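This is the structure, below, for whatever I ask next.
Only one protein chain is missing from this complex, and each of the others stays in its spot.
Up next, chain A:
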Amino acid sequence: MLQTGKSASVRRGGPLEQWTERHLRYLMLAPTVLILLALTIFPSVYMFYAAVHRISPNPDLPWEFVGAGNFARLISDPQFHVALRNTVVFTIVAVTLEFLLGLGLALLLDRFIRRLSFLKTVLMIPMMLPPIAVAITWKLIYEPQFGVLNEIMFLLGLPVQAWAGDVNLAMFSIIVADVWQWTPFIFLLMLAGLASLPVEPYEAAALDGASSWRQFWDLTLPFLKPVIAIALLLRVMDALRLFDLVFILTGGGPADRTKVLSLYIYQVAYRFADPGYAAAMSLFVLFVTIVLSTWFMKRMRLAE
């Protein structure tokens, strides 16, 4: 091949090619940026507009401007407070359980199953499954009359329960199904984190006679911190948007015990046909998400 320097390659082709080549960095980025702008800016602006109006279910009636009225309702609406509390309880309990189980399992198995990738993939199956399929599976298991869980309770000599239909057990039932589906996620990320730990500090610690408990607190946990931060935040963001499991398992009941924010917003927007108020609640959720994800992104920068 003839000698062709960088300058030569730029000079090749017609003016169109040269222009394309010069602006390539913008041209390659443009479609994604434009699509995402259209798909996020429009909804956000529209939400603000909708949130300050009362929107009648009748499309022929004009929207009535109510200013901050919908936001004021957030403070006085007891249903919203119930939904908010349920979401917070679900998020804290489910993510904590998933974290403890996932980390514990990863620590225990790290030394023994490193090479069994098939086994790992089998354990990963729950989190890949469609949430709706997971929901109907657990609905079948929880079924009070012929469900398999009550059969197990019976065999163990324990009282049978209504599970998802019981006022006190409904949230617990949702949490168990979520823990079943998402513990593998924490487990997988923790295993990846553990596999990338440096060896030398542990050798030094072992020489100094540090107990394995000390090694865990002083070495393993600090090294895992970036991975833990990412795993927890992704889980928290996901838990905040919980919808499918509740929709199928309990529909928010009994007695609103499992009514979470996503479900309440959905009900207000469609069943009660009050999109203006639903928009105000969505903006609240968006605000919480932005605060959390900003924090998350700061952690990501640390991890890079």
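Everything below uses one rule, namely that a contact is a pair of C-beta atoms (placed from the backbone, for glycine too) under 8 Å apart; a residue touches a chain by one contact, two chains touch by 3 or more; residues count from 1.
We adopt the following convention: contacts and distances are computed from a predicted model.
With the options "Heme lyase CcmF/NrfE family subunit", "Formate dehydrogenase iron-sulfur subunit", "4-hydroxy-2-oxovalerate aldolase" or "ABC transporter permease y4oR" in hand, the undepicted chain maps to the protein name "ABC transporter permease y4oR" (source: UniProt). Among the residues A:92, A:167 or A:197, only A:197 touches the chain that is left out of the figure. When the whole complex is considered, the residue among A:77, A:110, A:166 or A:256 that touches the unshown chain is A:110. Mapped onto chain A, contacts with the missing chain fall at residues 1, 4-6, 8-9, 12-13, 17, 20-21, 24-25, 28-29, 31-33, 35-36, 39-40, 42-44, 46-47, 50, 105, 108-113, 117, 119-134, 136-141, 145-148, 151, 154, 180, 184-185, 188-189, 191-195, 197, 199-203, 205-206, 212, 215, 220, 227, 230-231, 234, 237, 240-241, 243-244, 247-248, 261-262, 265-266, 269-270, 275, 278-279, 282-283, 285-286, 289-290, 293-294, 296-297, 300, 303.
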